[in-house]
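Dropping a structure here in structure tokens format, bear with me for questions.
Of the protein chains in this complex, all but one are displayed in their positions.
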Amino acid sequence: MNKKLIISVILLVVVICILAIIPVVIKQDSTINLVILVLLYMSIASSWNILGGYTGQTNLGHAAFFGIGSLTTRLLWIQGLPFALSFVLGGIMAVALALLIGVPAFKLRGVYFAIGTLALAQILNLTVGNVLPEMSYNPAISDYQLMPRYYLFLALTIVTIGSAYFLVNSKWGMGMMAVKEGEDAAESLGISALKHKLLALSVSAFFAGLVGGAFAYYHVSYYLNMPFSPEWTFDPMMMAYIGGMGTIIGPIIGSIFFVGLKQLLVWNVGEYHLIIFGTLFILIVLFLPGGLVEAWKKIQKLLATRFRRGKKQAAFIT
Amino acid sequence: MQALGQNLAYGILVGALYGLVALGLSLIFGVTKFLNVAHGELLMLGGYVSFWAFSLLGIDPFLSIPITIVVLLLLGALLYVLVFSRTIKLPEETKIKNTLLVAFGLSIILQNLALRFFTADERGISASYLRTAFTVLDVRLPIGRLANLVVAVFFLIALQIFLRKTYTGKAIRATVQNWEAASLMGIDIHKVYILSFAIGAALAGVAGTLVAVNYSIMPSMGLNWTLKALIVMVLGGLGNIPGTLIGGLILGVTESATSFFINSNYREIAGLVLFLLVLIFRPQGLMGTKEA
Partner (left out) sequence: MLSLDKVNVFYKELQALWEISLDVNEGEIVALIGPNGAGKTTTLNTISGLLRYTSGDIRFLGQPLGKRPPHKIVELGISQVPESGKIFTGMSVLENLELGAFVPSARKAREQTLQRVYEIFPRLSERYNQQAGTLSGGERQMLAIGRALMSMPKLLMLDEPSFGLAPILVEQMFDMIKKINQQGVTILLVEQNIQAALDLAHRAYLLEYGRIAGQGTAQDLLSFESVRSSYLG
């Protein structure tokens, strides 16, 4: 057990180090942008997973938090507020939104929560599109440097996934998973379902908001309501599912897979990667709810029994 | 005053369309308890069937409705058998949620397949006679929009007759009321589900034709129309079939009133806000009774 832990930690440090030196070693902007995309998806998928995967609440309005974070950060930063402050405020605004809508939203159970959050995100999407329809330009465009943006995304991804890990393994995390298994059962054990759901929602929103802030920092010009678009809910959700719902590594695998697939098929015509992804998503929901993580575990088991059988046979012969 | 009357008339006409859009979803939900969030994509495909029938074969959109119905009946049955029938086997607690997710995955697939084959261009069906209008009490009623009301009422009545007067329709209602008792009567529940799904899809397709006539269609339109259907369903009471027309009218008039009194950009938002308010404060709908 301890050996496994040490190996995992070493592996993790190695991976982080590799990621850290990529922009120094590889000077190609396109590669750096690609890794940024993966990191962005990784963190937003992880943030969705906290509420959707661990607490079992299917939030179809995640884009609202991503959007609010990016909107807040962008507007404040362009007005002249230092970026670091704008960035943090983006996350805080997202939490504020979460707390505001959390109590009424959680009155809705299951499916109704899902469509309710979907409606909510659309309301914000359309409102922002109406009130602020112009494209947002970054005035400091001549100063644009890719490196700091890369490291922001890298740091954010590490913090998001790390926080998710610690939250999930804490007492609160156990409570959230109990709520996922069965709210009524959890309540009877003295676990306040509402409190845990609100906590999960807030943490999920906070990191989504921060990623939104990073998005605002990264893109030179974009329509302010673009981050509120439903794809910013649906893509991370599918990544979390396909990678492995309710696991830390699931969103990581899912996002790498998503971007990888997109790159692989970019030479073919059309949006094939979404068609494949959608199909894979359905297959996983129906047949392999634990995602690729579960698939991997099953393969491991299969190989282990084969190996053990082989050993037994060898022992029998000798 | 005339403007208000015109606005109200349009609100009613578009509301009838909304009611038709929700009709299929309501049927599917009432029978299978599935929330088919790919409903908007089925509508989109129906619109494209009519569009291609019109632009390639010159078939009048209203005459192409039977074609749309047939295509969508088959597609609905196929999708049910291939995809949704597998969700029946899932454990009860996660069944409804997973059906939602599966439907959502399907919407992504259908949307992108349409994008691949039809391109992202906005399409519409326009014929001069559609713009010809009757004028009643100073209010212009274009034929294209009037058709919304006529078609919606027609299919609502047709569906009601089917469900109340035909043997198969009664079997469907029996399944809704008590599926165990229904299967003990010798009713094949599987077939009931397939049929309901197919009819629901066909109704979505017909709505799609009207959308192609009155507005425009494109692969990404699905989500907005699915939301409309959900709003109408919640307003009219989940699974309440006659309620969908009323729910639709409420939504249509709300949107028009918002457009008139506030700003046309806020039409959609008003509908969504109304939806959320009803969901939170009166989940059984404005028409519904408090049953699960």
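A and B label the chains in the order they appear, each numbered from 1.
Definition applied: contacts are C-beta pairs under 8 Å (C-beta built on N, C-alpha and C of every residue); 3 or more make two chains touch, one makes a residue touch a chain.
Since we're looking at a predicted model, the values are computed, not measured.
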For the chain not depicted, the shown chains it touches: B
Residue, one of B:181, B:262 or B:277, that touches the chain absent here: B:181
Residue among B:95, B:116, B:140 or B:173 that touches the chain left out of view: B:173
Contact set of subunit B toward the excluded chain (per top definition): 167, 170-171, 173-174, 177-178, 180-190
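Assume only the chains that are shown with their structure count from here on.
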Touching residues on subunit B, where the partner in the complex is subunit A: 35, 37, 83, 86-87, 90, 93, 96-98, 100-102, 104-106, 108-109, 112-113, 115-116, 223, 227, 230-231, 263, 265-266, 268-269, 272-273, 275-276, 279-280, 283
Complex contact set, residues of subunit A against subunit B: 58, 104, 107-108, 110-112, 114-116, 118-120, 122-123, 126-127, 130, 182, 230, 234, 238, 241, 269-272, 274-275, 277-279, 281-282, 285-287, 289
